[in-house]
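Take a look at the structure below.
Note that one protein chain of the assembly has been removed; the remaining protein chains are unaltered in position.
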Amino acid sequence: MTGVRNALRVALRNGKLVAGLAVVLALLLTALVVPATIAYGPNEYVGPAAAPPSAEYWFGTTTFGQDVFAQFAYGLRATFLVGLLGGGLAAVIGMAVGFTAGYRGGLVDEILNMITNIVLVLPALVVLLIVNAYLGVRDVGVQALFIGLTSWPWAARAIRAQTLSLRSRDFVDLARLSGMRTPGIIVREIAPNMSSYLFMTFILLFGGSILIAASLDFIGLGPSQGVSLGLMLNNAARWSALHLGMWWWFVPPGAGITAVVGSLYVVNVGLDEVFNPKLREM
Amino acid sequence: MSLTVTDLRVHYRTPRGEVRALDGVTFTVADGEIMGLAGESGSGKSTLGTSLVRLDGRMRHVGGTVELDGVPLPVADSAAMDRFRFRAVSVIPQYSMSALNPTRKIGKMVAELLASRGERPDRAELERRLALVGLPPDVLGRYPIELSGGMKQRVVMVVSTLLNPSLLIADEVTSALDVSSQKAVAGMLLGLRDEGLVTSMIMVTHDISLVYQIADTIAVMYAGRLAEKAPADVIVTAPRHPYTRLLISSLPEVGVRQAERRLDGIPGTPPSLLDPPEGCRFRDRCPLAFDRCAERPPFAEVAPGHSVACWKAV
Partner (left out) sequence: MLRLDGVSKIYRAGPFGGRELRAVSGVGFEVNAGEVVSLIGESGSGKSTIGRMVLRLASVTEGTITFDGEDVSAIRSPKAYYRQVQGVFQDPFSGFNPIFAADRVFEMIRREYFPRVSRAAWRERVESALAGVRLDPGQVLGRYPHQLSGGQLQRMLIARALLLDIRLLVADEIISMLDASTRVDVLNLLADLRSRGLGVLFVTHDLSLGTYVSDRTVVLRRGRIAEMGPTERVFGDPLHPYTRTLLDSVPRLHVKWAERRDEERAGRTVCPFHDRAPGTPVRGDLAEPEKDHHVACAGPGACPAAEEPEFRQPSAKERV
């Protein structure tokens, strides 16, 4: 397909896309590879207490002598996982509901809209609290599942609105006149038109999941095992890292969250330019 | 002489460079004259209409002058033009259906507009003018959303002529309407002139048959320049510019059947105004083109009130 190769060539020439992807991939690589190279766990007391960054402990240590770099690498892994699973689940539900409601219209739309609105007004944090209190969230997967099940409605509404406006365009009718069926039209005609929009939605859901997870971790409802960037921030705040001048404790997790979400945003802007042939020429 | 435009040049800024939307346009509109300004999309007709009132952010005045009733209009200076808008020159925009502020009642909006020009509304006169375009006086107490599209357009017609401007520019006001309402709106425009509410008028349109119905003269634009200007009957029956001739002969009329009389369009497309060719812009599509067309033909008067930009017509 010359079209794909063409798009790839344009994509590789796009600075924003390449730079954003580079940062995301570097962080992802850190999360995947680094934990395997460290001999001890993230919560083990391995070094001197409250040591600033050094050659041995790159990001320094906590008040209790835990290695911040190890926590960062493990935490990054948990953060990617909760973002990917939670955001991914929410995106899948949001797309299914949004595309169906927007394309089918009529009664289907009204019913799906009603469900969406009900979930939308549910106070997600309260639901998560209750669920957590009764079922218990002991690992990142379960946490991501609950986050995903509660954070899709706005995505569904946004996708529905976009689909609704695209559906009335003549090219959708012409696709039907070419014998294409509904799923094919959604996947091949409608979705590509909003691919950057869908990616943006995913990024926001991804970032949102990370932030919700951090809030849950903060109030003690996070996974009981392991670490996350949210938990690190929470610990740093709890043990007054800011007042003690231990910047190396809270800067890495904060910067990590910002870098993940921020660089994905830059990727999105770049993708918009790649996908939109009109912007491409400017 | 009501309006004199001399060598007006206006460019559009686009990411790919400057589009020479108006490239040296010279004409006059007499007192009481309704001039139809016809052309295809991209010919610069709308740019000409709007540049006499308000240059938008992407438009740049490159050269030429505009004079209205002996006073030069500062078309390049939007702030200085403010003194002339509504009073001297006014416009009925193409999308007048959406030109009204939805949060204001019509009457209040009119009062505010007049106040901003230092005028007091004259209720009786206002109602008389509404009646002229077939609107009941109670529209003043209504919000724009309560009016139909056609009614809103007529409100805008009344508002834009409240201060009896010397020149009214009607920009494609009939193109979104059905045939029966087209006729009514065209009749109202004629009424504005006949009642003396406006002195002269430029009616920008792509529909020559429609503008022929009410205009005294018709100017035909092609690729940023005027091709021909003449009395309406002359343009329709005895055009001199090859473009006008081909254009007129390509228009199907009610009653003309393809089986009996096959009409033909004009082959080719207009040149890009990003980097237009030298000489006559119609040269590439013109059946009469010859060597001299590489040189720009002057917009010369060939008969009283009839000007043509073509070497073959001189």
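Points worth noting:
First chain written, first letter: the chains are A and B, and each begins at residue 1.
The working rule: a contact is a pair of C-beta atoms (placed from the backbone, for glycine too) under 8 Å apart; a residue touches a chain by one contact, two chains touch by 3 or more.
Since we're looking at a predicted model, the values are computed, not measured.
Under the touch definition stated at the start, the shown chains contacted by the missing one in the entire complex are A, B.
When the whole complex is considered, the residue among B:113, B:132 or B:236 that touches the unshown chain is B:236. In the complete complex, the residue from B:40, B:69, B:82 or B:284 that touches the missing chain is B:40. Those residues of chain A that touch the chain absent from the view are 3, 105-107, 109-110, 168-171, 173-180, 189, 192-193, 275-278.
Counting the whole complex, the residues of chain B in touch with the unshown chain are 40-41, 178-180, 182-183, 186-187, 206-210, 212-213, 236-237, 246-248, 250-259, 262-266, 269.
Note that only the chains that are shown with their structure count from here on.
Averaged C-alpha coordinates put the centre of chain A at 53 Å from the centre of chain B.
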